[in-house]
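Note that this complex is displayed minus one protein chain, with the remaining chains in position.
By letter and in written order, the chains are A and B; residue numbering begins at 1 in each of them.
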Amino acid sequence: MKYRLIGLLLIGIALALSSDAFATPSNLLNVLRQASLIFLSASGLTLVIVGAGLDLSVGANLGLSACFAAAAIKSTGALSLGLVAGLACGTIVGVLNGLMVTKLRLPPFIATYGMLWMLYGVNYWYMKGDTIYGFPAEFRALGSGDLLGIPVPVYLMMVGLLAGGIFTRYTTFGHEIYAIGANVEAARLSGIPVSSRLILLYTLSGAMAGLAGVVYLARLNSAEAGIGTPLLLPAIAAVLIGGTSLFGGSGGLAGTLIGAIVLTLVLNGMNLLGINSNWQPLVTGVIILLAALIDSITRKHAEIRA
Amino acid sequence: MARLARIPGVAFLLVLLGFVFAVVAPGFASLPNVLNIGIQSSTLLLLALPMTFIIMTEGLDLSMGALLGLTGVILASALVAGNNLIVAFAQALGVGLAFGIANGLLVVKMGLPPFVATLGTLGIAQGIALVMTKGESVAGIGPALPRLYASTWLGLPFSIVVAAVMYAVFHFLLYYTRFGNYVFAIGGNREALMLAGVPAGFVHVSVYALAGLMSGFAALLLTGRMNSGHPIAAMGMEFDAIAAVIVGGTERQRGNGWLPGTVLGVLAVGVLRNGLNVMAVQSSLQVASIGLLLIVALLIDSIRRRRQ
Partner (left out) sequence: MTSHEGKQFPLRGLVLILAVIVLVACGEVKDGSGNKRETIALFTKNQVNPYFQTLRVAAQAAANELNVDLVNYIPTENDSIREQMSQIEDAITKRPSAAVFIPVDSKAMIPGVEKFNAAGIPVVNLTDRADGGEFVSFMGCDDYAVAADTARYLFKKMNGKGNVIIIEGQGGSSNNQKRMGGFKKALEEFPDIKLLASQTGNFQRSVALQVTENLLQAHSQIDGILAANDSMALGVIEALDAANRKALVIGLNGTKEAIDAVKAGKLLATGDCDGFLQGCMGTMGAVRHLRNLPVPKEIIFPITVFDSTNYQGADVPYEQRMCPKWESIVKE
């Protein structure tokens, strides 16, 4: 983990040296806001991956939740109902994913990939190519507003990080997730109710996607069926750059935050430096590889020393 | 008897879908349409075959779509520059192979998780394709490739023949060679393989190299079909390939691979999409149906497994 932080600092220093606009409080807060959004979408996903699962439906879920939240607010005028609708949609999808993986024994890749398609189908049918837009300022503050100078999503991120940290470190449930991820059979044999824990994990992932959908709605001030499409790969990348292993049993939310910040810095840096957009995927790909290589090398080092 | 148990649920779905579409959708059961399904599925099959090997080794290759875009652009650019088809094709294959080897080395020698390594090379391949073409498609590739693409061999369209031949090659490789034994073993029992040393590592890298090579091969079909090279035309195809492989019965966790299942998986999606189009089903319903197909296919398997 500390190598990740060093890597992050190095990127930050490099950017600060090459662009005057980078190291300003305004830009750094800007970066934090953007990273918080990725973090929110990827937070539940992180825990699912720790449990050796996978949730490919987070982007689609986010988008559908945003659309339902938008419709709820527009038809009732109540902002809280929007939050409820978005969370409800996200949670229900999460529960369905959990049931598919545990009760129906479907492989997570197929269950959540299939869910992705079904969610988009519902979303396209529901939105009919239109958008739902124009929300009150109090609502938009959730995504684009500040509180005491700090962007609101950053507070949400901090709460999520804190809650997640307490959860994984100090609750039995948290320990159980890591055990399940490390070796599901051993976990089952030691009495952990694997199925219900997994269902809860996927439900969490869905709920966080729903919450993220509401925040994105607030930020964009508009809902359209395609909101979630560009958000899946960055969410997964943030989790992986952060060091959480797809095989389960290791990693965590702190890593995802670092991953989210790294990804955000890449785009921020390229925009600030005015680098031709065609280079963006290349730079992102290289950063992903570098992060993984650092991880791999430091792990080998630790193994040799141990 | 054991054979029937082997057959994944998607096979039954495929037959059922075919039957239902034949009855309900006029024109579906015609020879031209069946050939269309084959043509439309051939590129995906070329990607799904090596993906089967990779998944059997508990890996994934997310870079295949981006790589196909890159090799397609390289093939097209080489043709536009006046090279003959063989030279141009060789360049595409070479680049594909290079990326594939890179993926393999990252996973095997550097120990990167496959998801991460190939996510990285995805960006690099896509980036190179975009920078090379400045974000524009490459047209004017001359008559040689379109003519090859449109050619028929024993009455069958070129792309179907290529897919069939490639299937035969991979089938042979997996079930009749030492190489194939290693592929099974890498997924199943890696520790035992470690003792085998160098050959195992070589096979493991080769599995990714094959994927890169096939991306280059698929460029021939894709570029021929579009009569141009397009940097982002194949984005996301790797997800469809992975889904086809898993739906076809190959399991990530145990190195159990069934190559014929991959063909079934690819065909099932191809038949579904084609049938829904021929029936002119509303687009949002088509999107949902694709997800439903994947889930139902594996649900069938899950239920069958539970019954014993």
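Keep this in mind: a contact is a pair of C-beta atoms (placed from the backbone, for glycine too) under 8 Å apart; a residue touches a chain by one contact, two chains touch by 3 or more.
Keep in mind the model is a prediction, meaning the values are calculated, not measured.
Student: Of A:Leu56, A:Ala207, A:Ala225 or A:Leu289, which one is in contact with the hidden chain?
Tutor: The one listed residue touching the chain not shown is A:Ala225.
Student: Please output the residues of chain B touching the missing chain, sorted low to high.
Tutor: Touch with the absent chain occurs at residues 1-2, 4-6, 8-9, 12-13, 16, 20, 24-28, 30, 32-33, 36, 39-40, 43, 130, 133, 135-137, 139, 146, 222, 225-228, 230-234, 236, 249, 256, 258, 273-274, 276-287, 289-290, 292-293, 296, 299-300, 303-305, 307-308.
Student: What residues on chain A make contact with the chain left out of this view?
Tutor: For chain A, the residues touching the absent chain are 19, 21, 24, 26-27, 30, 33-34, 124, 127-131, 133-134, 144-145, 216, 219-222, 224-227, 229-231, 267-268, 270-272, 274, 277-278, 280.
Following the convention adopted for this analysis, only the chains that are shown with their structure count from here on.
Student: Within their complex, state which residues of chain A touch chain B.
Tutor: Against chain B, chain A makes touches at 100, 104-107, 109-111, 113-125, 233, 236-237, 240-241, 245-247, 276, 278-286, 288-289, 292-293, 296, 299-300.
Student: In the complex formed with chain A, which residues of chain B make contact?
Tutor: 66, 106, 110-113, 115-117, 119-128, 130-131, 134-135, 239, 242-243, 246-247, 251-252, 282-295, 298-299, 302, 305-306
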